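Sharing a structure with you now.
Only one protein chain is missing; all other protein chains are in place.
To keep things simple, chains are lettered A, B and C as they appear, and every chain counts its residues starting from 1.
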Amino acid sequence: MTRVGVVTFPGTLDDTDAARAVRHAGGEPVSLWHKDADLRGVDAVVVPGGFSYGDYLRAGAIARFAPVMDEVVGAAHRGMPVLGICNGFQILCEAGLLPGALLRNAGLHFVCRDQRLRVERTDTAWTAGYTAGQEIVIPVKNMDGRYAAAKSTVDELEGEGRVVFRYLDVNPNGSLGEIAGISSADGRIVGLMPHPEHAIDPLTGPGADGLAMFSSALKAVAA
Amino acid sequence: MARVVVDVMPKPEILDPQGQAVANALPRLGFTGITDVRQGKHFELEIDDGVDDETLARIAEGFLSNPVVEDFVVRRLS
Amino acid sequence: MARVVVDVMPKPEILDPQGQAVANALPRLGFTGITDVRQGKHFELEIDDGVDDETLARIAEGFLSNPVVEDFVVRRLS
Partner (left out) sequence: MTTTAHVDSVEYAEATPETTQPYRELGLKDDEYARVREILGRRPTDAELAMYSVMWSEHCSYKSSKVHLSYFGETTTDEMRSTMLAGIGENAGVVDIGDGWAVTFKVESHNHPSYVEPYQGAATGVGGIVRDILAMGARPLAVMDPLRFGAADAPDTRRVLPGVVAGVGGYGNCLGLPNIGGEVVFDPTYQGNPLVNALCVGAMRVEDLHLAHASGTGNKVILFGARTGLDGIGGVSVLASDTFAGDEGGGKRRKLPSVQVGDPFTEKVLIECCLELFREGIVVGIQDLGGAGLSCATSELASAGDGGMHVWLERVPLRAKGMTPAEILSSESQERMCAVVRPADVDAFMRVCRKWDVIATEIGEVTDGDHLVITWHGETVVDVPPRTVAHEGPVYERPVERPSFQDEVIADLPDGLARPSTSDDLRAEILRMAGSPNLSSRRWVTEQYDRYVRGGTVLAQPSDSGMIRIDEATGRGVAMSCDCNGRYVYLDPYTGAQLALAEAYRNVAVSGARPVAVTNCLNFGSPEDPGVMWQFQQAVRGLADGCVALGIPVTGGNVSFYNQTGTTAILPTPVVGVLGVIDDVAARIPTGLGAEGDTLVLLGE
């Protein structure tokens, strides 16, 4: 069975949910501890949401220095699929795996809502299971979700088609270009603010639109 | 036109989890010799020349800081 | 032992909703003449004498600020 690592930092909150989502998609979740410089032979990694180390300095700023992150960065550079969700996205940006930064929501409040998104790109390791332009509903819940970057960076992302998800209807945090998620140039690394792990079952989420993200990665690894 | 800086800091006896998080992380990143860190807010205001010090103090005390848990310092930059 | 201050501010081209919220609220509270406000972070570090400027710059640039969106200034207080 495909082994998907789920990283836990002190202050990580959505790790059990990410592991559940991996299980629902048919993979085997493997928990990875921040102090261990060891990926335990996993085929892909999810950096889940939460407030690592309290996020008191800046979202993701301390977590990116954890021993496990050195391994994640190394593996990502070798092509391992990596998904950063919310705090995980912030950490991947801080670690330089993805460009830009996530800043305080424009409304200055924490926002939790069922958010409509458009899947803009389907040739990544994490979105192959969607159809191009597909509209999905995934919860967002964050304090620091406003995507920001230099104009040249945003132009480059748009030019290369690396904006993977875009907010529809409302922009919950004031992100530039309604950007909800982006990818690395090769599409192996994806980061997004919304929480696909909270949309795997209509019983506990707004629907099951998030499941395809995890099953996409399982397929990508098997291929 | 002038520029004014207001620094707002948690009162010394008040817990400062933000500063503590930074202080705890520094040794892990290989930086030694930093014995304490406190984190507060830094405001930069552009003001018209007519705004006097008393007004600035009222803004800093009543609005930019929370006097229950924070202290502030106002500085005019020339 | 010395005290060092690091101020971290959003880069000018980055939207600063916190500063803007303050700037918008001031006239409503009856304070006029404040034409712009930006909000950043203020750190106060207690350091051993051995910590040199280069180390401080590395801490400020690589850790206390995010160079993608923020600028910083380091000041030693005497």
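Here is the rule we go by: contacts are C-beta pairs under 8 Å (C-beta built on N, C-alpha and C of every residue); 3 or more make two chains touch, one makes a residue touch a chain.
This one's a predicted model, so the numbers in the text were calculated from it and none came from an experiment.
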Omitted chain's touching partners, listed by label: A, B
Touch with the omitted chain, as defined above, among B:2, B:29 or B:69: B:69
Residues of chain A in contact with the chain not shown: 10-11, 13-14, 16-17, 20, 50-51, 53-56, 109-113, 139, 141, 143, 195, 197-198, 203-205
Missing-chain contacts mapped onto chain B: 10-11, 13-17, 20-21, 24, 66, 68-69
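Everything below uses one rule, namely that only the chains that are shown with their structure count from here on.
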CA centroid of chain A to CA centroid of chain B, Å: 33
Centre-of-Cα separation between chain C and chain B, whole angstrom: 9
Chain C: positions in contact with at least two other chains: 63-64
Multi-chain contact residues (two or more partners), chain A: 57
Touch list for chain C against partner chain B, complex: 1, 7-9, 19, 22, 25-26, 29, 31, 33-48, 50-51, 55, 58-59, 63-64
Complex contacts: residues of chain C adjacent to chain A: 10, 13-15, 17-18, 21, 63-64, 66, 68-69
Residues of chain B that touch chain A when the two form their complex: 17-18, 20-22, 25, 28-29, 39
